[in-house]
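Here the complex is missing a single protein chain, while all its other protein chains stay put.
For reference, chains read A, B and C in written order, and residue numbers begin at 1 within each chain.
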Amino acid sequence: MSARKLTYREALREAHREALLRDERVFLMGEDVGRYGGSYAVSKGLLAEFGPERIRDAPLSESAFVGAGIGAALGGMRPIVEIMTVNFSLLALDQILNNAATLLHMSGGQLSVPLVIRMATGAGRQLAAQHSHSLEGWYAHIPGLRVLAPASVADARGMLWTALEDPDPVLLFEHAALYALEGELPEDAGAVEIERAALRRAGRDLSIVTYGGSLPKALAAAEVLAAEGVLAEVLDLRSLRPLDETAILGSVARTHRALIVDEGWRSGSLSAEIAARIQERAFFELDAPVSRLCSAEVPIPYARHLEQAALPQCESIVAAARALVGAHG
Amino acid sequence: MSARKLTYREALREAHREALLRDERVFLMGEDVGRYGGSYAVSKGLLAEFGPERIRDAPLSESAFVGAGIGAALGGMRPIVEIMTVNFSLLALDQILNNAATLLHMSGGQLSVPLVIRMATGAGRQLAAQHSHSLEGWYAHIPGLRVLAPASVADARGMLWTALEDPDPVLLFEHAALYALEGELPEDAGAVEIERAALRRAGRDLSIVTYGGSLPKALAAAEVLAAEGVLAEVLDLRSLRPLDETAILGSVARTHRALIVDEGWRSGSLSAEIAARIQERAFFELDAPVSRLCSAEVPIPYARHLEQAALPQCESIVAAARALVGAHG
Amino acid sequence: MSGDAPPTSDARLLREMLRIRRFEEKCAELYSAGSIRGFLHLYVGEEAIAVGVMQALTPDDAVVATYREHGHALARGIAAGPILAEMFGKQEGVSRGRGGSMHLFDAATRFYGGNAIVGGGLPVAVGLALADSLRRRRRVTACFFGEGAVAEGEFHESMNLAALWRLPVLFCCENNLYAMGTALARSESQTDLCVKAASYGIAAWPVDGMDVRAVARAARDATLAVREGGGPVFLELRTYRFRAHSMFDPELYRDAAEVEQWKQRDPIPRLAAELRNAGALDDASLAQLETEIAQEIDSAVAFAEAGTWEPVSDLLRFVTSERAPQ
Partner (left out) sequence: MSGDAPPTSDARLLREMLRIRRFEEKCAELYSAGSIRGFLHLYVGEEAIAVGVMQALTPDDAVVATYREHGHALARGIAAGPILAEMFGKQEGVSRGRGGSMHLFDAATRFYGGNAIVGGGLPVAVGLALADSLRRRRRVTACFFGEGAVAEGEFHESMNLAALWRLPVLFCCENNLYAMGTALARSESQTDLCVKAASYGIAAWPVDGMDVRAVARAARDATLAVREGGGPVFLELRTYRFRAHSMFDPELYRDAAEVEQWKQRDPIPRLAAELRNAGALDDASLAQLETEIAQEIDSAVAFAEAGTWEPVSDLLRFVTSERAPQ
């Protein structure tokens, strides 16, 4: 089966085309998904192919069009709602938490909400405090939601369809720094499972547990470490809710040391949940405390040098890994 | 100095009166704080005493009146904004996160936002999925906010004024189950510090770390445990952001075992952050993994028996404590 | 459940309103007795709205309501027993006891709650209508909400989407003049709510919400227009809440005289009187009606009491689906 190169953005676009072609109940709704072509050009060209009903430009009304996605899902559709970025999703949080995540339960199992909400997330492009949030781990706190973070071209291509087949609401977080990521895909690349974490690199001395935009940084760090003789496993969570605890504990059982890299603000980040679970379930496997590398607890500054210093980087991952393997139990 | 008995609700009311009398820049704004008397009767009587300008009934517009509180704070006032319950605060989250928490930073230190936002929180009264959230730990993820959880009559009386003197935004979470709590207060009871956790009960065998509505349950559990010869310390966090790490680690250094009781949903709860920090900072002090008792990861059901089963209870705390002291390092 | 064909008989309107009234009087009793817990918001005085509007809906149409929705659920045709069992927290309840009074749901009659966040149901109603419009189904979604919701941003975003996309939504604003303790004049700079709807180009009609026949007429005309594809219609249904907002409300914000005045306009005696004058009702038939309703409610109570508690081992069910969606 021949392979081809494409970007994370192109893979997402292909995934949308496939879904729109496969299931007439699928439609895409959000700000500037149509005539503008999508603020990150994911949906570019789809309006021409599928028309304004299915590639639906929405007014600046995050709460209403996310709620409308919930209602349309209840009405038998399979909506893909794009919130331009996670930064604006706060305006729709009431609909996400109080409706999408609770309707099934409040109705005693009668009403499922097969809705997919996509949003760009993450910092790193000097967009400052209001446009640089990494809240996917925060959303992972909410029961009733599935939270996915595609970090590879294959997942960008394959997670959408699987998410659409889920009877319950799924949040898909696309790290803005990944849209230009290139990767090889088989011609027939398609849906992928969304339950398991993926071991992106095998190792021996420590487990680097990460997801989304931090994965490339973690892989680069693992390279540097390997050159020093430190063999790091790199585990890509893929699903932030539910967490693939088996994969996490399995990796820790092999390496006895874990470093979690999370672009979220440290306190109350997903990294805290992972660290808590590892020590709960594998306390006596650990040769050192679980270590975390997260974003500094500061609204993300505009100035490049400050922003870079606020986020996990290859260098800081390497340093944290060195410290961790140096630490003795 | 003679003492008197009063309720958590009365203590809050007294705190409001004091603040309104002491500083003419202070005013209270929110839904039904005036003519209705406050949905939990905290502000009952204040309208008659201070008038509709300073006890300001707001329309159902959470985002706008929270944002107006931010603006009024920028304009030199000391607003107390009451969001009736945390469940509705999601509608104002954009203002809280993108404005209140970031303005100081985005303006390079020019604009501080001396705003106090109060809200009732917590489950336990059969109000079902949309009215039973415990999101205070979730809010504690946000840099730029101070998050307080008064769990005693003295703190209900004393935290408000100190919060008003803080140049930055403070969120005050009042657990709905505590309003009727009675306590003794000295006649001259007033402002209290808001930096430190409080050791509510000294112990030896384990540390129960908790806050807010779970404190009475934890204290009751400690009683039961004491009868069995298990001496539990009970630490009341009081401040959820920043956390009093010194107090937490100090207690763990004494007991070598920690149980965190948190009404939030387990995954990504504040309990995760506390567990992560304890194992990071006191790994070799621990005789057993840090243990967590949280709410079940389910939208809170209406039926009483199911709701009770979903929340931490005295019995489940006792059971978790027994298991923890039984666990050996 | 109410059909779409012939105009409903006035007798039926009376029966439906009375069913709701007696049902809720029983609920208040059961609340004091502790059989019902949590929040309980009674509809007493406003029955003409739910009853009048439901007459215009077909089984295929959808309904979205608020936490004050017992009347809507009954008028939509959901049996009293499962509704009451829900308030008891029994698994025989419409929502298996997970929702309670504020969260009545029934997929069979397309009754989508039972939403307890003010304004939160409107975007959902817009979405239900969007699904119908995309699927070319000639269905209407009736969305009930109080006048307090008009101050919420979600109301405005939803009105705009519905109008912009010409969606088949019937917006039913139950203007009972108060949002908890906040009078309309203290929550809106412009108290004529039809002006708001008009600012979206939405047809908006004020209706006497204490006259069930007027409500039924308006709803019939409105649903007709909506069904034809004319886009949403906004009904401002002027009414009054005879009882407290909830069981906790001391009612400091309004005086008894005002309440008494409005009680003079009670839609039930009003229709009863009209029927009497028309010779369509007499003491005997009214007594007969009361008896039938009393029986219905007694068996509902029996059903609820006989209901069972869902085992605690089921706690974690319904967080995620156990089956693929239809």
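Throughout what follows, a contact is a pair of C-beta atoms (placed from the backbone, for glycine too) under 8 Å apart; a residue touches a chain by one contact, two chains touch by 3 or more.
These figures come from a predicted structure and were not determined experimentally.
Trainee: Shown chains touched by the missing chain?
Mentor: A, B, C
Trainee: Which one, B:Glu10, B:Glu31 or B:Asp94, makes contact with the chain that was left out?
Mentor: B:Asp94
Trainee: Out of C:Asp106, C:Asp132 or C:Glu157, which touches the unshown chain?
Mentor: Of all options in C:Asp106, C:Asp132 or C:Glu157, contact with the hidden chain holds for C:Glu157.
Trainee: Going by the contact rule already stated, which one of B:Ala15, B:Ala58 or B:Ala296 would touch the omitted chain in the full complex?
Mentor: Answering carefully, the residue with contact to the hidden chain is B:Ala58.
Trainee: Residues on subunit B that touch the omitted chain in the whole complex?
Mentor: Here the touching residues of subunit B are 27, 53-54, 58-59, 61, 63-77, 79, 94-95, 98-99, 103-112, 114, 143-144, 146, 165, 167-168.
Trainee: Touching the hidden chain in the full complex, which residues of subunit A are there? Just list them.
Mentor: That gives, for subunit A, the contact residues 31-32, 34-37, 39, 57, 59-64, 87-88, 91, 125-131, 296-299, 301-306, 309-310.
Trainee: Touching the missing chain, which residues of subunit C?
Mentor: Interface with the chain not displayed, on the subunit C side: 151-157, 160, 163-164, 186-190, 195-196, 198-202.
The definition used in the following text is that only the chains that are shown with their structure count from here on.
Trainee: Can you give the whole-Å distance between the Cα centres of subunit A and subunit C?
Mentor: The computed centroid separation for subunit A versus subunit C comes out at 40 Å.
Trainee: Between subunit B and subunit C, what is the separation of their C-alpha centroids in Å?
Mentor: Centres of subunit B and subunit C (C-alpha means) sit 36 Å apart.
Trainee: Enumerate the residues of subunit A that touch no fewer than two other chains.
Mentor: 63, 94, 98, 105-106, 143-144
Trainee: Give the residues of subunit C touching no fewer than two other chains, as numbers and ranges.
Mentor: 95, 97-99, 103, 115, 117, 120, 153-154, 318-319
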